[in-house]
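Showing subunit A:
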Amino acid sequence: MNVITVQSLTKQFGSFTAVDNISFDVKKGEIFGFLGANGAGKTTVMRMLCGLSFPTRGEVTVAGFDLFTEAEKIKKTIGYMSQKFSLYEDLTVKENIRFYGGIYGLTDIQIKSKTDFMLQDLSINDKADTLVKSLPLGWRQKLSFSVAMVHEPQIVFLDEPTSGVDPVTRREFFSMIYEAAHTGTTVFLTTHYMDEAEYCHRVSIMVDGRIDALGTPTVLKEQFSVSDMEGVFLKLARGAKRGDD
Partner candidate 1 sequence: MKSVIVNNVQKSFKGNKSFVQALEEISFDVEQGELFGLIGSDGSGKTTLFRILTTLMIPDSGTASVDGFDIVKDFKAIRNRVGYMPGRFSLYQDLTVEENLSFFATLFNTTIEENYDLVKDIYKQIEKFKHRRASALSGGMKQKLALCCALIHKPSVLFLDEPTTGVDAVSRQEFWELLRQLQNQNITILVTTPYMDEASLCDRVALIQQGILLDIGTPKGIMNKLGKPLWAARASNMYMLMKELKSMKEVFSCYPFGNEHHLIFHNDGQSIEEIETALKKKGIVDVLLKRTEPTIEDLFMKLMNKEKL
Partner candidate 2 sequence: MKQFIIFIRKEFFHLWRDKKTVFILFGMPLVLILIFGFALTNEVKNTRIAILDNSKDETTGTIIRQINASRYFDIVRNIKSDRELEGAFREGKIKMAVVFPMQFQYSLLHTNKAAVQLVMDATDPNVANILANYTTAIIVDYQSSMKGHQNLPYTINTELRMLYNPQMKGSYNFVPGVMAIVLMLVCAMMTSISIVREKEMGTMEVILVSPIVPVRLVIAKMVPYFLLSAVNIVSILMLSFYVLEVPIQGNLALLVAECLFFAITVLALGLLISSVADSQQTAMLISIMGLFLPTIMLSGFFFPVENMPVPLQILSNLVPAKWFYYIVEDIMIKGLGVAYVWKETLILAGMTFFFMVISIRKFKTRLE
């Protein structure tokens, strides 16, 4: 069953075509890796899928809702974790959870039980009243992910979630992602780390606004005759025109 369907999606800013007629689907419970160089168009696509901007042309449905007419409904069923981890540094851990729980419409009782669960799950009970600013980066990132999931969304969008984080935490983070996918949440993520592409069920690579590769990591590696995803990416990226002028 497809939770995201994209058909001939195009986005133009004036005369510049940021996203050029792309089509793809994402299945429920999938970990879908959305890769591409800076300027290839990934962020633009992600924003549209989250209902933050409208396509110039094309059809998009997210969680069964049409993007053009039901954008507000889409926002209620998705979670989003931005690159800067979207936590308020000058609020405590508990306060952040409370805040996000509130905006996603959780009741006080739900927030309380979620808070208890999260603190336990991340083993940060003793840090519940610490300012996020004092948390090491790895903790922040895991907390961010939990917060994006606080309202048990169907799909969660992660924008470069492991940027700058140490290797141990990156793996712990991916364990969390695996758990989420296992329980039916669809994970849509972008990343610069090619090895993380390997953890995904399927991967797409954007180049100059188009999707130039789409498939499981195994199939893509065979297709481009390389041994890892980095190889796939380099072969595609070297042919890219955008980014240098």
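In this section, a residue touches a chain if its C-beta (ideal position, glycine included) is under 8 Å from a C-beta of that chain, and two chains touch if they have at least 3 such contacts; residues count from 1.
As a selection rule, all candidates are chains of the complex that A comes from, given by their letters.
If you're wondering where the values come from, they're calculated on a predicted model, not measured in any experiment.
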Spot the contact partner of subunit A in this complex among 1 or 2. 1
Interface residues, subunit A side, partner candidate 1 - complex: 37-39, 131, 133-134, 136-138, 164-169, 171, 174-175, 178, 181-182, 192, 194-196, 198-199, 217-218, 228-230, 233-234, 237-238, 240, 243-245
